[in-house]
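The next block holds one structure in the form of structure tokens; read it before the comments.
A protein chain is absent from this complex, but the other protein chains hold their places.
Letters A and B mark the chains as written, and numbering starts fresh at 1 in each.
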Amino acid sequence: MTSSQEATNHPEKPRIATVSLAGCFGCHMSILDIDERILALAEIVDFARSPINDYKTFDGRCTVGIIEGGCCNEENVHVLEDFRKNCDVLVSLGDCAINGGIPAMRNNIPLRECLEEAYLKSPGVYNPSGTIPNDEELPLLLNRVYPCNEVVKIDHFIPGCPPPADAIFEVLSALLAGRTPAIAYGDLKYD
Amino acid sequence: MKHIEFTIDGKTMTAKPGQTILKAAEAHGVYIPHLCAYKDLIPHGSCRVCSVRCNGRIQAACVQTVSEGMIVENDTPEIHEFRKAILDMLFVEGNHFCMFCEKSGQCELQALAYRFGITAPQFPLLEPERELDMSHPDVYLDHNRCILCGRCVRVSQDLDNKNCFQFVGRGHRKRLKVNGEALAETDLRVTDAVVASCPVGALMKKRVGYAIPIGERHFDQQPIGHAIEEKNS
Partner (left out) sequence: MKQALATVVQEICKKYDFDKQRMMDIVLGVQGRFGCISVEAMDLIAEMVGSHRVEVESVVTFYSFLSLKPQGKVVIRLCDDIVDWMKGYDAVADAMSKALGITMGETTSDGAITLTKTPCIGMSDQAPAALVNDVVVTNLSPERAQDLIHNLRRHLDPQQLVTTVGDGNHSHPLIRSMVRNNIRRRGPVHFADFEAGQALKATLAMDPEAVIATIRASRLRGRGGAGFATGLKWELCRNTPSDRRYVLCNADEGEPGTFKDRVLLTECAAQVFEGMTIAGYAIGADTGIVYLRGEYAYLRPYLEQVLEERRANGLLGRQIQGHPSFHFDIRIQMGAGAYVCGEETALISSCEGHRGDPKNRPPFPPQCGYLDRPTIVNNVESFSAAARIMLKGAPWFEAIGSERTTGTKLLSVSGDCRKPGVYEVPFGISAREVLELAEADNPGAVLIGGPCRQMLGPDRFSGRICYDDLATGGAFIIFNRARNKLAIAERYLDFFIDESCGHCTPCRVGLQLLKNLVHKVVTGAGEPSDLAEMRRLSNIIIQTSRCGLGQAAPNPVLGALENFSALYTDLVSERSPGLLSTFDLSRAVVDAELRVGRQSKYV
């Protein structure tokens, strides 16, 4: 992986940031699944803030920001806003970022019921204190899970659960080359 | 029998008297995307996916019959925009979780969205509260996925000679209803033609989900309409 040191040495190199919000990291696995092409990609871009290199803050402007997952809590919103401010182009990667995905199945159930089901009522719960976790460090949950494009402006979308690696590679290549992405028929998937 | 001449996107073709644009086009290897139209049932004209510009006016190709000299526009940017918007309306109206739906890869709504290259819905999700009816031993009805196309209503009446389904309510409150309190109260059998007629994952057989491996499902390799268009090439 490139380091931030190298990035500043090559200011002309486009920088990519990625994050997983309310997702399962499956989309990030799919990024890695572009296999050896990631080496070619690493030649032409630098990875900035990303779980791939474990950089947790922005240290400069990025060309592309890739978002996995929707927004289920206040921190997700904060991070997404930060991405919008620091990236020229934002890409929603995967169904959760695009329409909330599996986490959004709770959207028609009141938050209280969700928490009680998870921590108190559902079979197999061992919770003798009967409390619902409430540490200061825990971000507050939102009333529903929001698709990213309902929180900030999103420029491109790569659907799938997870999106095929070829779809990710195509969109990234296109954006870096300044052309409009065109995902091939077999790589456009919602599952 | 006398044949009627008309054109689709400038290409001259013929139709039988009384034939709809949709059927006449298919006979000539031209696919007009559609959802509520199904086999030889009386067309419903409700989804509007098959909208075409016909002598200057937008008409549903499943309903409109061909007339002499008719000029039909099917494959134009305007029509594409309309169809994409309508498909997106159907997506945001319900709760479609393709990632775990057993119909994925076989779903006609999904396949149409693939065909039109839709990567994300252009409208905000409406996220309605809908019910899931698991009462029947062999079939379930998930209203989250229902697109109100009316295929089941007509197939149950016309092919199965039953009356298991009908629409109730109107406007945005319109929904599918079974004849009774729940599906188990109807005389629906898993062998009825209606079960296979649902274009989406709303009416589904139990215990047979995910049977076809990814990559081999109906729309994994070729877009919907491919079989019709193949005849043209």
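As a working rule, a contact is a pair of C-beta atoms (placed from the backbone, for glycine too) under 8 Å apart; a residue touches a chain by one contact, two chains touch by 3 or more.
Given the structure is predicted, the values throughout are model-derived calculations rather than measurements.
J.: Looking at the full complex, which residue from A:Phe47, A:Tyr146 or A:Phe169 touches the chain that isn't shown here?
T.: Considering the complete complex, A:Tyr146 is the one touching the chain left out.
J.: Across the whole complex, list the residues on chain B that are touched by the chain not included here.
T.: On the side of chain B, residues 43, 45-49, 51, 58, 60, 63-65, 81-82, 85-86, 89-90, 92-93, 123-124, 126, 148, 163-174, 177-180 touch the unshown chain.
J.: Even though one chain is hidden, which residues of chain A still touch it in the full complex?
T.: For chain A, the residues touching the absent chain are 74-75, 77-78, 81, 84-85, 110-112, 115, 132, 134, 136, 140-144, 146, 150-153.
Definition applied: only the chains that are shown with their structure count from here on.
J.: Using CA atom averages as chain centres, what separation in Å is found between chain A and chain B?
T.: 33
J.: Quick check on the complex: what are the chain A residues that touch chain B?
T.: 92, 95, 98-102, 104-105, 107-108, 144, 147, 149-150, 154, 156-159, 161, 182-183, 185-186, 188-191
J.: Under the touch definition given earlier, write down the residues of chain B that touch chain A in their complex.
T.: Within the complex, chain B contacts chain A at residues 95, 97-101, 104-105, 110, 113-114, 117, 119-121, 124-125, 127-129, 214, 220-223.
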